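Here the complex is missing one protein chain, while the rest keep their positions.
On to subunit A.
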Amino acid sequence: MASVYKSLSKTNGSKDEDSANGLPKKNKQRVLILSSRGITYRHRYLLNDIASLLPHSRKDAKLDTKSKLYQLNELAELYNCNNVFFFEARKGKDLYLWMSKAPNGPTVKMHMQNLHTMEELHFTGNCLKGSRPILSFDSQFDSAPHLRVLKELFLHIFGVPKGARKSKPFIDHVMGFTIADGKIWIRNYQINEVEASKLPEPASTEDESANKKSKKDKSSSKGGRETEVKLVEIGPRFVLTPIVIQEGSFGGPIIYENKEFVSPNQVRSELRVKKAGRYNARAEQGIERTAKRGELGLRTSGGRKMPKDALDGAELFA
């Protein structure tokens, strides 16, 4: 295996240097991955999943503080990282994701929802640990400046740089970043290449693809053989809602704030208020009812008395 890798990296190495000479900047990223205290097991599993997908990451122990996040900058410097990927758990249920370029920003804070770890999603996809993903972005990422910043951060953190220490030379998975409903949806798929000649029959493959609702891709590979690309989901899945972008790294002025974001606390409190409102309405109804009955003289005590009727039994047979 090592020989295969060496030979491949050697052939590419010469090309690499050429391009490196021509270019001023080399893509060099290292990500510090850690979480705050108080994360649940699912958050922890997700963190592990992401760390396993990013060979250029450095996982660290949980951070003790939630208020002094600027300490992360020092930590990142200590570990030689220029990106920080930080899970902040609140109340043991809400998860916020901070992504930052370590020494001097920007920082993005996002709310993470609908997270599913690889473990609980029983997907059949799998990929090499440390293979470099293809990053697929929705073109909506180029439509607004804050989204462009987000895209850049995703590119730095989720894109494994070429020649990263533990990276593998083949490409077998793709990460999709899509914007829908003001949120960023992230998916991870395995690239499954099937040689057309190995397929039993074209009719059956069509059925399969119809089942999966996927289109076939046929293009000539190196050997000139036809191969078909299919995707199989690996996991994890999660949805991010951008909240705030800061100019510095865990500090500095806020340069973007999402007005549409409603904090989960507010959602919960509104639910509670709604519930309380139901009780209040019912109590009020009760009071109104007693008042009405009193007004009609139907109550034994209080309220208006009924006028005595001449035909009343008590009056007639007195």
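The rule is short, and it goes like this: contacts are C-beta pairs under 8 Å (C-beta built on N, C-alpha and C of every residue); 3 or more make two chains touch, one makes a residue touch a chain; residues count from 1.
Rule of thumb we're sticking to: contacts and distances are computed from a predicted model.
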| item | value |
| --- | --- |
| Name under which UniProt lists the unshown chain, selected from "Large ribosomal subunit protein mL43", "C2H2-type domain-containing protein", "EBNA1-binding" or "Actin-related protein 2/3 complex subunit" | "EBNA1-binding" |
| Residues from subunit A at the interface with the omitted partner, ascending | 1, 4, 8, 12, 15, 19, 23-25, 27, 49, 52-53, 101, 104-106, 118-119, 122-124, 126-143, 145-146, 148-149, 152-153, 155-156, 159-162, 168-172, 174-176, 178-181, 183, 185, 187, 189, 191, 193, 213-215, 217, 219, 221-222, 227, 229, 231, 234, 245, 247, 253-259, 261, 266, 269-270, 273 |
